[in-house]
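Single-structure report; data block below.
With one protein chain removed, the remaining protein chains of the complex are shown where they sit.
Moving on to chain A:
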Amino acid sequence: MRIELKREGGVAFIPGLNRPRLFNLADLPPAQAEAITRSVQAASFFERPARVGTASKGAADQTRYTLTIEEGGRRHSVQLLEPVEDASLRALLDLLKQVERTAARAPPNTVNR
């Protein structure tokens, strides 16, 4: 399974954080990879619509996440707007952020393709 997490928005446009992050589950520690796999299933990710959440009138600086997952020939993208109210999608997002964070200040190429 390969996952791409892309962020947009926020109170500033930060080029380094705007770059998509790629997670290749085969390269992750088995426990992390397994947790992510379970979370993708729990969120019924492949059955989700392309957009979850809508910006309310006048909202600004919200982060928008685009999650793209490839697995066994299928590929699906879901756009999530902060705050993510759906608990299982939020859990998946939190998990990916955690994995990302462990490599956050390592050289950019270790997480990024």
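Just so we're on the same page, a contact is a pair of C-beta atoms (placed from the backbone, for glycine too) under 8 Å apart; a residue touches a chain by one contact, two chains touch by 3 or more; residues count from 1.
By our rule, contacts and distances are computed from a predicted model.
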> Under which of the names "Fe-S cluster assembly protein SufD", "FAD-binding oxidoreductase", "Neutral metalloproteinase" or "Cytochrome c" is the non-displayed chain listed in UniProt?
Replying inline: "Neutral metalloproteinase"
> Looking at the whole complex, which of A:R2, A:H76 or A:R90 touches the chain that is not displayed?
Replying inline: A:R90
>> I'm checking contacts with the chain that's been left out. Which of A:R51, A:R75 or A:R101 qualifies?
In response: A:R101
> What residues on chain A make contact with the chain left out of this view?
Replying inline: 8-19, 55-63, 82-85, 90, 94, 97, 101, 104-105, 107-108
